[in-house]
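Removed from the display is one protein chain of the complex; every other protein chain stays in position.
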Amino acid sequence: MGRTYPLNHWYAIATSAELTDRPLARMICNIPLVMFRDKDGAVAVLEDICPHRKAPLSSGFVVDGAIECGYHGAQFDAQGRCIHIPSQDVIPPRGMTVTRFPALERHDMIFAWIGDDKRATPDGIPDIWSANTDPGWTAVHGYHHVKANYLLVLDNLADLTHLAFVHRSTIGASGRTGWFNNPLRVAIDGDTVRTSRTMRDISPSGFMLMTGRFAPTDRIDRFQTSDFFAPAFFTVVLGGEPAGTQEEMQRPHHIVLNSVTPETEETSHYFWSVCRTAALGDQHITDEMYRLTRLAFDEDADMLERQQQAIRTDRSGRPLMNFQGDQGGAAMRKVIARLIEAETEEQAA
Amino acid sequence: MGRTYPLNHWYAIATSAELTDRPLARMICNIPLVMFRDKDGAVAVLEDICPHRKAPLSSGFVVDGAIECGYHGAQFDAQGRCIHIPSQDVIPPRGMTVTRFPALERHDMIFAWIGDDKRATPDGIPDIWSANTDPGWTAVHGYHHVKANYLLVLDNLADLTHLAFVHRSTIGASGRTGWFNNPLRVAIDGDTVRTSRTMRDISPSGFMLMTGRFAPTDRIDRFQTSDFFAPAFFTVVLGGEPAGTQEEMQRPHHIVLNSVTPETEETSHYFWSVCRTAALGDQHITDEMYRLTRLAFDEDADMLERQQQAIRTDRSGRPLMNFQGDQGGAAMRKVIARLIEAETEEQAA
Partner (left out) sequence: MGRTYPLNHWYAIATSAELTDRPLARMICNIPLVMFRDKDGAVAVLEDICPHRKAPLSSGFVVDGAIECGYHGAQFDAQGRCIHIPSQDVIPPRGMTVTRFPALERHDMIFAWIGDDKRATPDGIPDIWSANTDPGWTAVHGYHHVKANYLLVLDNLADLTHLAFVHRSTIGASGRTGWFNNPLRVAIDGDTVRTSRTMRDISPSGFMLMTGRFAPTDRIDRFQTSDFFAPAFFTVVLGGEPAGTQEEMQRPHHIVLNSVTPETEETSHYFWSVCRTAALGDQHITDEMYRLTRLAFDEDADMLERQQQAIRTDRSGRPLMNFQGDQGGAAMRKVIARLIEAETEEQAA
């Protein structure tokens, strides 16, 4: 199997809260990375291997905004340049440099550019995380390590039909009919895929009841709009209005922000936020939203791991099949395939 | 190393008690299988992978005698045909079929035919499990997952000389002399190998004392007859009469029924029963027979795992050697080798 992800893109690699004054190690796209903050607090991302004897740099400490290797104390700045070697005065002119990856920190998320660093552009990253930090929202954040290829995680996000099965005993218990009865609209636009669905005259969702936006007996029109930004970001906006509303619904009740980052070909990092516009600051609701979301993604992670395992032992060579509910996911995979192909052709050229 | 088992045969895959109203997953001959019961309670065996997105079918539930995939709820009948897809009305005409394996349930054992299903014949399976359910017998059943190739497990069953060593502190403590002093008779007949031994004027075995068939001071003539049915069934009949009996001994005191099924090339499923004709229904004796047999097979499984591990690190390329006590095992392996060769030639033809 070839590589399943394009390289010349920004990938989420951590949340801001994870990166304290200690180095943070994480494998991204099969490359071991170490993150740390320089003197100004800016994020630096280097390959996590010391050019001296190949100890991981993350075994050491952050010293004055540089990272100090834990084995013999060589220090490297945010650019990956060696700036200090304890046992000698002269720094070798060559060979003592660590590969450095462009990094960005935005709205409590940290991103790195994994491919050709000359092509990294800060505006290549969609501005979708503001609800993480905007005072008009209250957010919960989470991280799941998923033992499955990142495409399987994206499939899972793009697909709503699994709710009634994977989450049958938790969040999927209700609303099953709503999903299947209403048409899905899928629109591809460049590297993005929008999937949307409107459901008329149904019950409010669990989260809408939780915040008190609607009462259990209310009948409402609900909408759900998902935006995929290739290769690995996925937002879902959910909202509702009293049944019979005439205007196009746009006011979000809450949004789910998802970043899926390949760790290896068979494992992924999955960062998520749920940000709401109602009952701001109510800690009990915040805790409950975190608990339920975590629970649901635990169920997904468990199924994804079983799926990956079955794929690993599969010898049929048969391709995955698509149901009607997979239109969004299929469009998404098509965009990703095009990006990978383009990179492969460029490299060949 | 090539495949060490022939495919066009029935293999034991579960005991009846294991298969309740939930799907049961088990890898057999390197193929992940799922078992469930159809509406009539008959056993269905399918490949454990959903044609949709390759989740394991065993992640789901049994619904009205069909298996429902745990991911998106597609349902498959006992023949592996897709009969329901929740998110769409039409079932794709092709591609949504799961490989189905012929299955049989007999005397509390479940079997599957792993090779070419057009050649599966219910009478290709020897009728040796009746003591499992016959009211004239009392049976105990067990299952061991053994981390060794199935041939090593069969070797272990065919060989009695290990009793004094592997089981020195448990069942092997006595009777050592008897085994070595009396000639072994080995007879190959088609795909079966019979090994038998008569021991005159010795003490009763532990199990014979336990049931009260004989007293500790009795001197008896004992017989033990093993029948191997290729590729993977093995029965042992044990009995005894007061010393000096003139007729050929045939009356069993107890029999041991063994089925050894390849899981992978280095692991096996081992199903066993011990069925006795004496002290029927005495629960204390039943418990004790189970406990002692389980203990002995635990010791075997431990040694087999160590043997497999040593074989894995062996680089000598030297073949296994046979002692005199290995005549039965050697005959058994010869039959298996012939079956594999025949299959290979057929496929080549």
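A few comments on the model shown:
Note that the chains take the letters A and B in the order they are written out, and that residue 1 is the start of every chain.
Definition applied: a residue touches a chain if its C-beta (ideal position, glycine included) is under 8 Å from a C-beta of that chain, and two chains touch if they have at least 3 such contacts.
Quantities reported herein were computed from a predicted structural model and do not represent experimental measurements.
Here the missing chain is touched by one residue of B:Lys39, B:Arg251 or B:Arg306, and it is B:Arg306. Between the chain not shown and the residues B:Asp159, B:Asp191 or B:Asp218, the one that touches is B:Asp159.
Touch with the chain omitted from the figure is made, among B:Gln246, B:Gln324 or B:Gln347, by B:Gln324. Residues of chain A in contact with the chain left out of this view: 27, 32, 48-56, 59-60, 68-74, 85-88, 92, 95-96. Taking the complete complex into account, residues 152, 155, 159, 161-162, 164-166, 179-180, 303, 306-307, 309-311, 313-314, 316, 318, 320-321, 323-325 of chain B touch the chain not shown.
The rule is simple: only the chains that are shown with their structure count from here on.
Between chain A and chain B, the centres computed from C-alpha atoms are 48 Å apart.
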